[in-house]
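Submitted below is the structure of interest, expressed as structure tokens.
All protein chains but one are shown in place.
This part shows subunit A:
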Amino acid sequence: MTNIPKDLLYTKEHEWIRVEGDVGVVGITDYAQHALTDIVFVELPAQGKKIDQSKGLTVVESVKSVSDVYAPVAGEVVEANSSLKANPELVNHDPYGKGWIAKLKISSKDQLKTLMGPEQYEKYLQEQKH
């Protein structure tokens, strides 16, 4: 069963964001990590990198493939999860916890309204299967 925590917002590209004040913690969803299988490399976005909504934030690589991770909202990278450098598999084991990828200082909180809530994301996943 795909894990979809209730306190997060989601994108159609299977990223999640947890809003903590002005900052959004970003990662990929349980569905995404499962589809990618064995993640062996996460490129860490540079601190200070400014990025628009839905643009490429970074990439994650499985043994077989390279996949983009898009910014759920516009912002500036304030921190990347440096523990992924040595342990990229944390994204598989704990996608919503220790496998977070980056923290963004959110430019405009209005953009959060364009994202999906947990129920909506669950429905979206079901539609994807058909």
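Going forward, contacts are C-beta pairs under 8 Å (C-beta built on N, C-alpha and C of every residue); 3 or more make two chains touch, one makes a residue touch a chain; residues count from 1.
Operating definition for what follows: contacts and distances are computed from a predicted model.
The complex includes a chain that is not drawn, and of the options "Origin-associated protein OapC", "NADH-quinone oxidoreductase subunit NuoH", "Amino acid ABC transporter permease" or "Probable aminomethyltransferase" the UniProt name matching it is "Probable aminomethyltransferase". Which of A:13, A:61 or A:76 touches the hidden chain is settled by the complete complex: it is A:61. In the complete complex, the residue from A:40, A:78, A:112 or A:125 that touches the missing chain is A:40. Counting the whole complex, the residues of subunit A in touch with the unshown chain are 37-38, 40-41, 43, 59, 61-64, 66, 85.
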